[in-house]
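For chain A:
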Amino acid sequence: MLPNASIPHYWMLLLRIMAATLGGYIVAALFSVAALSLPLDIMMSLRIGMMGSFIIWAGVATWSFITPSLIRLWGAIGLATCSLLLVANYGIH
Partner candidate 1 sequence: MMLITILALCTLGFTLIALSDNRHRRRCGLKPAQQKPWFWAGSAILGWPLWLAMETWSTGLGITLWLGCLSISAGVVFLGLAMFERLRQQL
Partner candidate 2 sequence: MAQLHTWCGLLAAWLLFAVFLTGTLSYFKESISLWMQPELPSVAANAEWDNRRLADYWQHYLAEHASTARNWQITFPDERMSVSTAVWFGEDGSEQLVLDPTTLTLVTPRETRGGDFFYRFHFQLHHLPAVYGRWIIGIATMMMFVAVISGVITHKKILRDFFAFRPQKGARSWLDAHNACSVLTLPFQLMITYTGLITLMSLYMPWGLERAFPDADARRQAISELHAFPLSGPATGQPAALHALSELVGDAESHWQKPVQSLRVSHPGDAGARVAVWQSALEALSAHRPQRIYEASSGALLAEIQSQRIDEQAHGVMVGLHAGRYANWGMRWIYFSLGAAGCGMVATGLLLWTSKRKYKKGSELGMWCVERLNIATLAGMPIAVLAFLASNRLLPVALSGRAQWEIHFFFVAWLLALLHAVLRRSASQAWREQLTLTVILLLCLPMLNLLAPSYSVLGDLAAGNWQRVSVDLMCLVGALIIVWQMKRAAKKTLSRVPPTQVAS
């Protein structure tokens, strides 16, 4: 955790919870859409997207509470969101 005395403890916790729940779901949902751009049969891509999304969500949720730096956490979520959005918008034909 950041040694930032001005931010109370419960805000840090709230940010972690939001990263785990909302952030995780958004990344997982975007993954399930981005998976459509895989060069596979559409049913296969759909399945990979959906089945993988839960693992990604669980991974983000767990990592949200392991990682010491909140900036790293939200930065990674932001980066993942942007790159998956790019793939979802431009990668799928």
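In the analysis below, contacts are C-beta pairs under 8 Å (C-beta built on N, C-alpha and C of every residue); 3 or more make two chains touch, one makes a residue touch a chain; residues count from 1.
How were these candidates chosen? In short, all candidates are chains of the complex that A comes from, given by their letters.
Every value quoted in this text rests on a predicted model; they were computed, and no experiment measured them.
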Direct contact with chain A in this complex, candidates 1 or 2: 2
Complex contacts: residues of chain A adjacent to candidate 2: 20, 28-30, 32-33, 35-36, 41-51, 53-54, 57-58, 61-62, 65-66, 88, 92
